[in-house]
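Could you have a look at this structure, given as structure tokens, before my questions?
Only one protein chain is missing; all other protein chains are in place.
Chains here go by letter, A and B, matching the order in which they are written, and residues are numbered from 1 within each.
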Amino acid sequence: MTAKGVSGGDVWNRILFYAGILLFVLVSVLPLLWVFKMSIISKGELQASPPTILPQDPTLESYAAIFADAGFLRSLLNSAVIAGVTTVVCLVLGSVAAYAIARLRFRFKSAFMTLILAIAFFPPVAIIGPLFSQFSEIGIVNTYASMIIPDVVFALPLTVWLLVAFFRELPFDLEEAAKVDGATTLQAFWKVIVPLSAPGVFTTAILTFIFAWNEFIFANTFSFDDSTRPVTVSIPSFAGVFTVNYGAQAAAAVVVTIPLVILVLIFQRRIVSGLTAGAVKG
Amino acid sequence: MATRAGTPEKEGGGLGRVFREEFRNRERRTAYYMILPTLLVILGVAFYPIAVSLINSFRLSLPGQPGGEWAGLQNYVYLFRDSPFQAAFINTVVFTVVSVALEFVIGLAVALAINRAFKARGLVRAAILVPWAFPIVVSAVMWRLMYQDQVGIINYIVTALGLIDQPILTDNVTVMIGAIVSDVWKTTPFMALLLLAGLQTIPGDVYEAAKVDGASRVQQFFRITLPLLGPSILVALLFRTLDSWRVYDLFWAMSDKQLESLSTYTYKAVRDSQLLFPVGNAAAVVTFLTAFLIAIFFIKVLGMKTSTEA
Partner (left out) sequence: MSSVVAERAGGRSGSSKRRGRLSRRDFLRLSGAGLAGAALLGGAGCGGGGEQTSGVTNLVFSFGPDDSGSLTQVVDRFNEEYQGEIQAEYRQMPSDTSSYFNQLRTEFQSGASPVDVIGGDVTWPAQLAANGWILDLSDLFTEDMRSDFVDATVQSCTYQDKVWGVPWFTDVGLLWYRQDLLEESGFSEGPQTWDELKEMAEKTSRDSGTEFGFIFQGAQYEGAVVDGLEYIWTSGGNVLTDSGEVLADQPDPITGLTTQRSMVEDGVSPIAVVNYKEPETHTAFLNGSAVFCRNWPYMYGLLKDPAQSQITPDQVEITTLPYNEGGESHSGLGGWNMYVNAASEDKLDAIWEFIRFFTMNDEQQRFRATSGGFLPPLKSLYEDQEILDSQPVVSIAGDALERALTRPISPFYSDVSLAMQRQFAESLKGAVTPEEAAQNLQQEISSRIELGQRLLVEDRSG
């Protein structure tokens, strides 16, 4: 910004700029605040028409209700397990593959990358039918495996992409040094590269976890009851036979999202650099 | 032990020789072993089922029933004539085009704004990541609660302002608008971040030089920023376009299954209906092919790079 002295136009520009930013931030955060409000008001106030702006009858009954619901608690556990295992599997498979792409030379590299990228474009719904038949035959429908497997497939492009970018940042002579000392390629990978790219791996893990946590379509198809249903499926169907509990839905939404939001806020720098590193370096 | 395969293959040697050359090299062999698990998982879990869908789309069969009589293109004919499918297709196109356009414009504006140093920039960046963290389904349920005609705050405000005369969720057009708003809210941050990263790779002195030459802000934007940002824009657009094209969670939860997209139509036909299963497979193939074509378009026609050099 050149120093022109404080002219009227400049001040005006500044005001508009900050106003715009403020507006943007508000819009981003308001819906969350509104849902939070819905989660702390009573059933009666929830049904008020027109809806109240500020809570008039604050209560924690919605939260009490969902935490007393064994099904909901179980769904939190299910989500954690599914997302966790998916992340681990993706990291194992993806880091190995990403290393090969980033640091080794071989033909068919670009064909392989294209194949992986193609998955990122894949409509999941296109494979639901046959996948369902296959899983039924194997007998894993309504188990964790039935959701972990498709999640892994669809998270792998993200994982590989990010790790390729991270691995590329490391200096190349590391492998040479390792080889001189007698390591195999694989040993070089495990014992040198992986520890050094720990921050990148960590970021990738977070993003993969979030991706798997938010997955819906496979979870909705393959989970039948409380024992396997993750939160993304249980929240929309927070209903009895004839009643929909708006308060419970709101409370559940808050409970499910708060950890994610906190995670994102704490690691935002890493997340941003991870996402953008992948994008820019391609 | 050789560590480089330097021998170029001869013409007419064919793929077999190429493979043999590759595997003779230790480093390369290791590399193939390393990518093998990922490759197997992807081929087995994604590409094999799509092949099955393809075959099923040419047959008449019920779910769980193997085989089935050959039907040629019958299912596709039925599909393209089916008015819910046509509606679903149009909905998907409209949703994709409008959402992505809005996300791009707003995202770019936000990226440009954040690119300038100002106070509380970190806070702003954190705040805009909040929508991104939500599961789509949760976000959709939230917005639906806000659009609901009895207890929804947005419906109330919009009706009070006289902008609409019937509740948001009753008219497919307003439901679509509501879905677009929800999607824009959720993914503009992501778009902004991608563009911001691209912006930050543009060296500042390019702008300095332009300013010295007397270029206005607008000119700077169009002559410098946009072209240099080109690759990032294409990547961002491609991902967002394909994400929107596959929309399922949002429509399912927001419109309570009333608004159809390509994916919801396919899902309904393959899972909820018994008899439309063959048609559903055709729809799955169509969904896949169109997504594929869009990707090809971006890569070939728009010249997007998918570089992989080490």
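The rule is short, and it goes like this: a residue touches a chain if its C-beta (ideal position, glycine included) is under 8 Å from a C-beta of that chain, and two chains touch if they have at least 3 such contacts.
Since this is a predicted model, take the numbers as computed values, not measurements.
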{"item": "Chains still shown that are in contact with the chain withheld from the display", "value": "A, B"}
{"item": "Contact residue for the chain not shown (choose from B:Q86, B:N115, B:Q150 or B:T290)", "value": "B:Q150"}
{"item": "Residue ranges of subunit A at the interface with the undisplayed chain", "value": "43-44, 47, 49, 81, 85, 88-90, 92-93, 96, 132-133, 136-137, 139-146, 148-149, 152, 174, 177-178, 180-188, 191-192, 224-228, 237, 239-244"}
{"item": "Contacts of subunit B with the absent chain, listed as residue ranges", "value": "1, 26, 29-30, 33-34, 36-37, 40-41, 60-65, 68, 84, 149-150, 166-167, 169-171, 256-258, 268, 271-276"}
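Operating definition for what follows: only the chains that are shown with their structure count from here on.
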{"item": "Approximate Å spacing (C-alpha centroids) for the pair subunit A, subunit B", "value": "16"}
{"item": "Touching residues on subunit A, where the partner in the complex is subunit B", "value": "1, 17-18, 20-21, 24-25, 27-29, 31-32, 34-35, 38, 46-51, 53, 93-94, 96-97, 99-110, 112-134, 136, 149-150, 152-153, 156, 160, 168, 184-186, 189, 210, 213-214, 216-217, 221, 231-233, 235-236, 246, 249-250, 253, 256-257, 260-261, 263-265, 268, 271-272, 275-277, 279-280, 282"}
{"item": "Touching residues (chain side subunit B, partner subunit A) in the complex", "value": "18, 22, 26-28, 30-32, 34-35, 37-39, 41-42, 45-46, 48-50, 52-53, 56, 63-64, 110, 113, 116, 118, 123-143, 145-146, 150-153, 156, 185, 189-190, 193-194, 196-198, 200-201, 231-232, 235-236, 239, 242, 245-246, 248-249, 252-253, 262-263, 266-267, 270-271, 277, 280-281, 284-285, 287-288, 291-292, 294-295, 305-308, 310"}
